[in-house]
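Working notes for the structure below.
One protein chain omitted, others in place.
For clarity, chains are labelled A and B in written order, and residue numbers in each chain start from 1.
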């Protein structure tokens, strides 16, 4: 019961409420097929949002994530077309490539002391420019069959009344990422350091935490996850579209913020972010299922974000006033 | 009192009239001034010049008919306060962040003097300031009080309180627990009240009279 009082609990309740409304309005919503479809569509968003959570917790931001994913998918796409598919090679390439791109971001941000948004704006242009140039804007279609088969795999295969409960393999990746990142944030030293730097950089510095090292790690990890996301995305859609991720970073940031993270740093969690992703997913799915014309989608999501963050801020301010009062009244 | 927060209970009276400033802008208009506890993070814009810091609260009075700031007026204001308060170095365009603690505090006070306030609330006036500047500031406050300005000093330095103040209110956790007229009061008396005094339900008549 106590959990419901936390920020994540609140978001979870909103999620349940929305889902309930949706289940009533559309009979398709709660079907196995729809659920799995939602999962598949949002695995990539979820993975990247998890990476972005760390970035936002340390008070930074990375608007180049869409471009990083695009570039890595172009990289592995071209590789597979030329050299065929080998799971370990391609997977390694994806995460290593992504990590390198992320490390460039991290290195620049930590060394030249310029705000992350400007640096990542620059790398955004560079990475997406390269991706587009190398492909000429054309999609890469002829991926090796072995890869496509890999992407089609499902775990389990339990027949149920609504259909077969078959979880796509990509979800496994997400689960591993979520578990690993959550564990890292809660139980490993690096996790503590990340929260410390985000909460109060000065104190963290005085406590001996090297802010530049933490930044380097966080942005590299973001790149690592972007690379993995590229691998997963390509395995789902079976082709590479170099412009598929344009503007994606905004959705990623929105998911993290909706998940309760403070944009100024210091708070945020994997659970919260996943809930944020779920919220966005349910809203999108709901809008489609209830046949709301597509132009209203953006309006509604935009209004939702504005309302959600406003409530969050108002609550936070109220909490601060209450704390100040308690101090006085005792 | 200064409009940073709204009051939960009680009332504020200035010259007998009830006031309730809901913003700092309104407070300034009513004739209040506030020198905050942390001059570097709350009182000054460290990256800007002494001039710009001095004029910050009275920008509206430095404009011409077209509502544009008249540089000459601003300059004159800055120079007059630099000399009146003996701010060193006397370089109007020097960055406020490069001044010593005492001089920084003088700039903050100067900013408020420019608005000719009726009430000056000053929080920890000589925190982290060297002895020479300390005495200067105390002398200044005394002069201002004698010229008719009401000064509310918030301080945790007992010697400072005893040397500068006419009346002393002791507070604990947001409630008033003691009141003295500074006539033979000792530090022990004040500390006794601070630690053991019982909360008084309301402020006696007189308040902060000018």
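Assume contacts are C-beta pairs under 8 Å (C-beta built on N, C-alpha and C of every residue); 3 or more make two chains touch, one makes a residue touch a chain.
The rule is short, and it goes like this: contacts and distances are computed from a predicted model.
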Listed names "Protoheme IX farnesyltransferase", "Spore coat associated protein CotJA", "Sarcosine oxidase" or "ABC transporter permease", with the criterion being the UniProt name of the chain not displayed: "ABC transporter permease"
Contact list for the unshown chain, restricted to visible chains: A, B
Candidates A:89, A:289 or A:305 - the one touching the absent chain: A:305
From A:76, A:119 or A:197, residue that would touch the chain that is not displayed: A:119
Absent chain, residues of subunit A that touch it: 61, 108, 111-115, 117-119, 121-126, 128-130, 132-133, 137, 250, 253-254, 257, 263-264, 294-306, 309-310, 313-314, 317
Interface with the unshown chain - residue positions in subunit B: 2, 4, 23-25, 27-29, 34, 36, 41-48, 52, 56-57, 59-60, 63, 67-69, 98, 111, 115
